[in-house]
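Apart from one protein chain that is not included, each protein chain of the complex appears where it belongs.
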Amino acid sequence: MNTLNFVNDRPLDFIAMGRAGVDLYARERNTPMEDVSGFDKFVGGSPANIAAGLSKLGNKVGFIGKVSADPLGRYVVNYLQGIGIDTSRIVFDDSGSKTGLAFTEMKAEDCGLVMYRNNASDLLISPQEISEDYIRQAKALVISGTALCRSPSRDAVLLALMYARKHGTVVICDVDYRPYSWDSPEEVSVYYSLAAEKCDVIIGTREELDAMEHAVDPGNTDDAVSARRWFDHHAQIVVIKHGKDGSFAYTREGEVHRGGIFPVELVKPFGAGDAFASAFSHSLLQGQGMTACLEAGAASASLVISRDSCTEAMPTAEELRDFIAAHNR
Amino acid sequence: MNTLNFVNDRPLDFIAMGRAGVDLYARERNTPMEDVSGFDKFVGGSPANIAAGLSKLGNKVGFIGKVSADPLGRYVVNYLQGIGIDTSRIVFDDSGSKTGLAFTEMKAEDCGLVMYRNNASDLLISPQEISEDYIRQAKALVISGTALCRSPSRDAVLLALMYARKHGTVVICDVDYRPYSWDSPEEVSVYYSLAAEKCDVIIGTREELDAMEHAVDPGNTDDAVSARRWFDHHAQIVVIKHGKDGSFAYTREGEVHRGGIFPVELVKPFGAGDAFASAFSHSLLQGQGMTACLEAGAASASLVISRDSCTEAMPTAEELRDFIAAHNR
Amino acid sequence: MNTLNFVNDRPLDFIAMGRAGVDLYARERNTPMEDVSGFDKFVGGSPANIAAGLSKLGNKVGFIGKVSADPLGRYVVNYLQGIGIDTSRIVFDDSGSKTGLAFTEMKAEDCGLVMYRNNASDLLISPQEISEDYIRQAKALVISGTALCRSPSRDAVLLALMYARKHGTVVICDVDYRPYSWDSPEEVSVYYSLAAEKCDVIIGTREELDAMEHAVDPGNTDDAVSARRWFDHHAQIVVIKHGKDGSFAYTREGEVHRGGIFPVELVKPFGAGDAFASAFSHSLLQGQGMTACLEAGAASASLVISRDSCTEAMPTAEELRDFIAAHNR
Partner (left out) sequence: MNTLNFVNDRPLDFIAMGRAGVDLYARERNTPMEDVSGFDKFVGGSPANIAAGLSKLGNKVGFIGKVSADPLGRYVVNYLQGIGIDTSRIVFDDSGSKTGLAFTEMKAEDCGLVMYRNNASDLLISPQEISEDYIRQAKALVISGTALCRSPSRDAVLLALMYARKHGTVVICDVDYRPYSWDSPEEVSVYYSLAAEKCDVIIGTREELDAMEHAVDPGNTDDAVSARRWFDHHAQIVVIKHGKDGSFAYTREGEVHRGGIFPVELVKPFGAGDAFASAFSHSLLQGQGMTACLEAGAASASLVISRDSCTEAMPTAEELRDFIAAHNR
C-alpha cells in the first residue's frame, strides 16, 4: 500500500537537492584510465541523475545546488535546463570552489573511478541559500546522503528537511553513502540518523543501512528492525536493496514487498541506484502500489547500466513501460 | 507539576557535557582590563559551572569533555576531581589545542571579556569518544549549547543525545548561546532545533529562544508558542528567562509557572545562568514542583553574582536553603 | 657570449622541478567548453612540458615532483618515463591531494581555461623530499615559478636552489607567473626575488618581471635595469620576452641580444613559453651563443603553438633545425 500524502496543487512535482557535477567517461571501453586517449563529458552526481530521470519520466522538477562559476559549472546548469529542469535555485560560486568531477573507466567489473572533490562547489551550499518558499512549492523533496557529509551543505540539507516537514512536502532520501566523503563511522551514523528521522521514504542498500545504524544499533542486519527504527519517526516506506537478490519495501503498516531485478548485459555499474530512485519515486507520486514501484525502479536501473551514460540513459515513461513489457513477456 | 521520569537505580545523578576551561578574573575591581596588575585563576565554562553547582548541592556528577594536555588542562581536571566530580571521561588532547580561557573584568556593568577559543580543546571532543555505557549510568545528562557550535564537538553532543534517548537518561539543555562561536543564524537555528527535539527540559532566555527559532519560526516572540514547539517532540518542561522580570516554566501538561528573582548587590554579571541551571536541575531530580524549582534556580543565581567567582561561588544545599529563607522572611 | 659554467661529468643534463599534471584539451576546435563533447588527455604543466622538450632534444632529463596515487597520477609518470625521463624522484601522494588538471578550449583567441588546483599534489612536495645528492648529479636545474606560490612546495624549491648553488648545478628559472595561484603582489615579489637571487639564468616576459619587482623596484619598466638587479646576485643571463616583438637576452658582461619570432598559424596559444625555455636551455648547454639560443627558443615556441598539444608537440633537434632552415631561407 502506498499511503504517502502528496499535496497535489503545487507547481513542482519534485525538487532534487545536492551534488551536480561533471562525469568524464573513458572514451575506450575495457581500458585502464592511464591508457585511454580521452573522456566523454556528461552531467553526473546522484541527485542530478535522479532529477534527470524524474524529468524524463514527465515530472516538473527543480534542483537546489551549487556549481562553480566557470564553463564546467555553466555546462551542468545548461544541461539540466535543457532537459526541462528548473535551475533557478542552482547557485554559481566564485570563491574558488570547483564543480565536482568523476573520471570513470568503462568496464563491467573493477571499474576505476577518480573523484575530484577537493573544495567541491556542491558542498558549499549553505542554509542561507535555502528558500523555504521554494520547498513549499513542491510535492516532494529528494535528498541524497552525500550532501550530509560536510557543513555547510549538511546544514543546508537539514534545514531543507525542516522546511519540508513544516509544509508537508514529502521527503525521499536516497542514502547514497560514499565512505571517502566522511571522517568517521560515528559521524556518518549521527547525521544519517538525524536526516532519516525527518524522511517519509528511505531507499538504501543493506550496507548503507548498516552505516546509518553504526552508532545507534551496531550489529543489526535485520531489515525489518532497520525499517521499524524509522517508522518510529516519520517514515512511511523503507526500501532496502540487496543487489542481485532484489529489493524489499517495508511499509509503516507492516507490509513487506519483494522486488526482483531485470538481468541485462552490463556496460558499467554506476547509475543503477539513481535510476532506481527516480523511477520508484515517480511511481510513488503516480499513486502506484509497492510492487509496481519496485518493478519500475528495477527496470530503470537495468536500462541505465546497459547504456553508456547516466543522465542521458535515463528512460522515458514509454521506454520504461516497453522494457518491462518486453521482459515480463 | 514535575512529570519527569528519572531512572533512579543509576550510579550517577548527572553527567554534564561540554566546555570546561580557565577563567581569569581581573585582580582589581572596576578597573579596565588594560590596567589590572594580574588575574585570579578559576575553573569556568558553563557546563563546568553547572557540574560544580550540582556537585556542591550533593549530587553524584560526571563530566564529559576535553582539555589540553598541559598544566592548565590538568588544573581544570584536578579542580573538578577535587570537588567530587568523576573526571574519568575528560580526555586530554595533545594535538595542539588549548584549554579555553576567559579573561574578565570585575564590574557590575559593561564588564569586559576576552575569550581565547582558537582551536579550543573542548570543541575537539569527537563522537568516537562518547561512551554509550557511561550515559546509560546517569539519571540525567546536562548539555550546554555552545558545544553544538562546531564539529566534532557538535557531532559528539548529538550522539550523546541519541544515547540518552535510547536509555531513558533525562536530557536537560541549557541553551547558553554565544553568537561569537557561530557562523550564521541559520546554522544556530538548525542545530539548536535538532538538539532541542531530543531534550526533556530546555532552559534559555527569550533572546536565546529567538536564536533557536530564527529559521523555523522567524519573528515569534510568544513564550507559549516557543514552548509548544518542543512539546511536539520530547520536551516536558521549557523554562524561559526574562532577566529582572523573572522566569516562566511551561509544562507539557499546559501549566505555566512564574518565578521571581532575589535582588542582590551585583559583583559581576556572569555565572547567573549556570547557577540557575544547576539548582533548577537539582530540584527537578529531587522531585520538587515547578515553583520550588524556579525559586531554587533564582536563589542560586543571585548568590553567585554577589560573589567573586563562579565554580567556587556555587552554594551548598544548606546555603541555598538559608538564602531563600532569609529572603522570604 | 655564453659564460655559463656547466659541470660536465654528471649523469643528468637537466632536472626539471615542479608541476606535472593532466591537460584535457577540448575535442572540438573553436567551440565553447560548455558545448564540447569531450576532452583529449595529455600530460601538461610548465616544468613537465619543458622536461619533455629537453628530452626530445636529446638530453638526459630527471624530474622532481609529486602526483596523486591514482590512475591520473600514474598516467603522468608513465608518460614521462615513456619518453625517457627519469621519474625516480616523482613522489606519489595518497593524502587526498589530486594531480592538477587544466581543461582548455582549442582556440587561437580568448581561449577558455579551467584549472583544477584545489589541494593540487604538485604543491605538496616538501623540503624533506628533496635529495641533495640528486641535484648534485645534474648539470642544470630548471625551476618554474608556480612552484613558489605556496608552502611546502615553495620551501622545497628554495632548498633545491640552495643545494644547486652549493654544488655548482646551473639554475635556470622560467618565471611562469600565474596570478591566480598567489595571495598578494607583495608575496609574489618577495619569493620570486629570493629565488631569482639564486639563479644563473632567468627567463620571463616583461609582465612577469614587473610582478617580480613589484615590491623591490615598483614602476620600473626598463629591461636593462631589471636585468642588472639580478646580475648583482648570481645571474649570468636574463631573457625578457616581449611577445610578438621578440625577446632580449641581457648578459652579465653587458651585452644585449635581440631575438625575433617565427610567424605561424596559431592553433592554441599555450605551450609557447615552455617550448622556448626548453630549446633555449638546450642550446645553452650545447655552448651556443645568445643569438642561436634565442633563435632556437623562438622556433620551438612557434612549432608548438601551431600544433594540437604541448608535451607531444615538442620538437626533436632535427625538426627544430629543419624548421629554422625552412624559415630562414
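In order of appearance the chains are A, B and C, and numbering begins at 1 in each one.
We take it that a residue touches a chain if its C-beta (ideal position, glycine included) is under 8 Å from a C-beta of that chain, and two chains touch if they have at least 3 such contacts.
Values in this document were obtained by computation on a predicted structure and should not be read as measured data.
Here is the thing to keep in mind: the chain we left out touches B, C in the whole complex.
The residue from B:60, B:98 or B:214 that touches the chain not shown here is B:98.
Contact with the chain that does not appear here is found for just one residue of C:184, C:221 or C:291, C:184.
In the full complex, chain C touches the omitted chain through residues 126-128, 130, 151-152, 155, 158-159, 162, 166, 183-184, 186-187, 189-191, 193-194, 215-216. One chain of the complex is left out; on chain B, the residues touching it are 24, 27, 32-41, 70-72, 74-75, 78, 96-98, 101, 103, 112, 114, 116, 118-119.
The rule is short, and it goes like this: only the chains that are shown with their structure count from here on.
Compare each chain's C-alpha centroid with the centroid of every protein C-alpha atom shown, and the nearest one belongs to A. Rounded to whole angstrom units, the spacing between the C-alpha centres of chain B and chain C is 60. Separating the CA-averaged centres of chain A and chain C is a span of 44 Å. Computed from the mean C-alpha positions, the centre of chain A lies at a distance of 41 Å from the centre of chain B.
Within chain A, not a single residue touches two or more of the remaining chains.
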